[in-house]
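Data first, discussion second: the structure below is written as structure tokens.
A protein chain is absent from this complex, but the other protein chains hold their places.
Let's look at chain A:
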Amino acid sequence: MSADTAVPVRTPVRPAGYRVVRIGKRGRFLVHRRAGLVAAALTVVLAAVCVAYLCVGESFVAPAEAVRVVLGQPSPDELVVGTLRLPRMVVGLLVGTAFGIAGALIQTVARNPLASPDIIGISQGASALTVGAMTFGLTSYTVLPYLSVVGGVAAAALVYAFAWRGGLHATRFVLIGIGFAIALRSVTTLFLTKGDYLVAQQAQIWMTGSLNGRGWEEAAPIGWALLVLLPAVLWAARAQRTVSMDDDTATALGVRLGRVRLGLVALGVVLASVATGTAGPVDFVALLAPQIARRMTRTAQIPLLCSALLGAVIVVFADLLARRLFSPTELPVGVLTAAVGAPYLIWLIIRGHGGRAGGNA
């Protein structure tokens, strides 16, 4: 090394295992080789799960027919696949993607694998406002999703405001977040005991997270939200690397840590809130997906794209199980997301890959 550094050759500095990908003249991205492979594999898995989702149900549809319907060609299975299963699957895809990214961003900033939107108060804020509105007689399904977005963002803003003291300390942020989460859950419980039994039951189902009855009307808002936020997500993928350094190094390199962290958290909060508004607080996706993704790619920081893909795989597969496992009874998807993701994470921990990184992990 010592001899090389003296030679003034303009070789691009890049960490081991990374490759520079150029898009156009100025766009350059550092891409982790293994992460790229994992992302490709996950895309294939996701496609397979999606086809299975469209085929399996009350009546079985051949995969070829299902693909024909998706491509817009006329088919006798248009009603079952195109009208019933496809919209719901798309909602699941979008919700899973949003939760996957949100979890990755929040875990990066909090530097704690246990931090996720459903632990630091965002889901609970959404639940509290939504259930509160339900108990006071507001049951219109066109208004409730927006209320839960407002609730999630408001809760996160409160947590941020209380955790901010001349800077954002990761531990303080997470602790205050959990405190608010538990308090907001208590408020929700209070609302539940005040409301009548029917409302309580309805609210309970919403709070478990369900894709039942979701269609294009629900898919459109979250789809637009993801599209609008795409540039921000690209920025986040780059900013993530600077935030995962320790504070002193980052500051010395001229990174405005406070702003970058605020940006990442805000993006994560908005994504998680929108997803919660669409399907209710689907637990554990945002916790599990980033951790599984990081262990698969063996990178130091959480890979955003893989995390998003994994979130989608988990939600769609869990909903497939939720529809079929106890048929004709249908379970809420939130019941099964953990059953899909947790065993795999446990297996990864036992096998010991990635367990060596103690810092950001």
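Here is the rule we use: a contact is a pair of C-beta atoms (placed from the backbone, for glycine too) under 8 Å apart; a residue touches a chain by one contact, two chains touch by 3 or more; residues count from 1.
Definition applied: contacts and distances are computed from a predicted model.
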Quiz item: Can you tell which of "Fis family transcriptional regulator", "Cell division protein FtsX", "Transport system permease protein" or "Potassium-transporting ATPase potassium-binding subunit" UniProt lists for the chain that's not drawn?
Solution: "Transport system permease protein"
Quiz item: Which listed residue, A:Val80, A:Met134 or A:Ala338, touches the chain dropped from view?
Solution: A:Ala338
Practice problem: Would you indicate which residue among A:Leu84, A:Val187 or A:Leu229 is in contact with the undisplayed chain? | Solution: A:Val187
Quiz item: Looking at A:Glu65, A:Asp283 or A:Asp319, which residue reaches the missing chain?
Solution: A:Asp283
Quiz item: Can you list where chain A touches the absent chain?
Solution: 112-115, 119, 162-163, 165, 169-172, 174-176, 178-180, 182-183, 185-187, 189-190, 193, 208, 283-284, 287-288, 291, 326, 329, 331-332, 334-339, 341-343, 345-346, 349-352, 355-358, 361
